[in-house]
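Every protein chain of the complex appears in place save one, which is left out.
Moving on, here comes chain A:
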């Protein structure tokens, strides 16, 4: 699977990371190098093998369906890069 500059632009867009047009070729080359190396996994026969999702060491726990935290409005807002009163701000999203 070769990763072209259009794919690089698509990934950057999905990841919401701004990239300059003159960076796409370098990034494509770098990512191709890494994924070329990763393709060694094609040698491994995984038929009938279940995927490992986490280490499976902790037993899922139930707890009472009650509020355990809250009333921390000022804490939650304390690191906001921009705020108005008790609100986070963003550029206008609805015309």
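Here is the rule we use: a contact is a pair of C-beta atoms (placed from the backbone, for glycine too) under 8 Å apart; a residue touches a chain by one contact, two chains touch by 3 or more; residues count from 1.
One rule holds in what follows: contacts and distances are computed from a predicted model.
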| field | Undisplayed chain, where the name is taken from the UniProt record, one of "Glutamyl-tRNA(Gln) amidotransferase subunit A", "Sugar ABC transporter permease", "ATP-binding cassette domain-containing protein" or "Cytochrome c oxidase subunit III" | value | "Glutamyl-tRNA(Gln) amidotransferase subunit A"
| said: For chain A, which positions touch the chain that isn't shown here? | reply: 1, 3, 7-8, 10-12, 14-19, 27, 30-31, 33-35, 37-38, 40-41, 44, 46, 49-55, 57-61, 63, 72, 75-76, 78-82, 88-91, 93
